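Excluded from the complex is one protein chain; the other protein chains are retained at their positions.
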Amino acid sequence: MSEKKRTTIVLFSGDYDKAMAAYIIANGAAAYDHEVTIFHTFWGLNALRKDEKLMIKKGFLEKMFGKMMPKGADKMGLSKMNFAGFGPKMIKNVIKKHNAMTLPQLIEMAEEQDIKLVACTMTMDLLGLIQEELLDNIEYAGVAAYLGDAEDGNVNLFI
Amino acid sequence: MSEKKRTTIVLFSGDYDKAMAAYIIANGAAAYDHEVTIFHTFWGLNALRKDEKLMIKKGFLEKMFGKMMPKGADKMGLSKMNFAGFGPKMIKNVIKKHNAMTLPQLIEMAEEQDIKLVACTMTMDLLGLIQEELLDNIEYAGVAAYLGDAEDGNVNLFI
Partner (left out) sequence: MSEKKRTTIVLFSGDYDKAMAAYIIANGAAAYDHEVTIFHTFWGLNALRKDEKLMIKKGFLEKMFGKMMPKGADKMGLSKMNFAGFGPKMIKNVIKKHNAMTLPQLIEMAEEQDIKLVACTMTMDLLGLIQEELLDNIEYAGVAAYLGDAEDGNVNLFI
């Protein structure tokens, strides 16, 4: 009976820097042999969006949300000093300069480390997002599944 | 000696969407038989304000805060894409369309499920809020009581 440690993160935020923090902690925890889940809800779902144009029939409100929200990790803004997109460019330059990882690279690493990436079905509904728009190989679940993971571990974060 | 699981949430944020997330997780945890506390502090206190005009004598600063902060859950803005109040309307339309619950309904459900709703007395003082302005049947406590609840459970979130 090996009792594995667990890290479970709710990624609520759609900010590039906050998502970076979430994925850095998650990748670190996976490297230290934790079982790790990132549960993406509300604006955090945008980190899982594919950067493609899809022809999908949607209602008006859903179409509006779809248009206004960033299409994938690379398009997200900063929580501070966004300056209409100038901030993210600065951060990305600095990341390149320091040989650090960008958010899309951090997400790829998470997939390689078998971190469980979950999309919250209830908020997908609310924001009019469908499975075709999101990354392949992720899971779909609700708050009950989140709690099932969270209650078994100590490191629970809401980001 | 039944060891009940515990979920304790600090609701710091005064954003409609973040408060929704807090109450959805809290209601889910209560349904799965956790003991649940939501500790409202700073702007999160606004979720507990009554939607009424009260004649209360306050100092100038307290009056200013009182005027500038939203009066209750239904008046809160979004953390993203608020668009001067247009965003919350969109969210509420979408909630109605999907038969999901609004924030005031989620709070009502929390009360029915005996979730402990606590208002942080220290920040009430700072923001000039008094008990008459907040929902009935909530509790009043400080950081010591919060820690007492939090240290006994695994699921601790700051929202």
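A and B label the chains in the order they appear, each numbered from 1.
Operating definition for what follows: contacts are C-beta pairs under 8 Å (C-beta built on N, C-alpha and C of every residue); 3 or more make two chains touch, one makes a residue touch a chain.
Small disclaimer: the values here were computed from a predicted structure and weren't measured.
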item	value
Contacting the left-out chain in the complete assembly, out of A:Leu61, A:Ala100 or A:Met122	A:Ala100
Residue in contact with the excluded chain [from A:Gln113, A:Gln131 or A:Asn154]	A:Asn154
In subunit B, positions touching the absent partner	10, 12-14, 41-43, 59, 61-62, 64-65, 68-69, 122, 125-128, 142-144, 146-147, 150-154, 156-158
Residues in subunit A touching the chain absent from view	5, 7, 17-18, 21, 24-25, 28-29, 32, 34, 79-81, 90-91, 93-95, 97-98, 100, 154-159
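Going forward, only the chains that are shown with their structure count from here on.
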item	value
Length of the line joining the C-alpha centres of subunit A and subunit B, rounded to whole Å	25
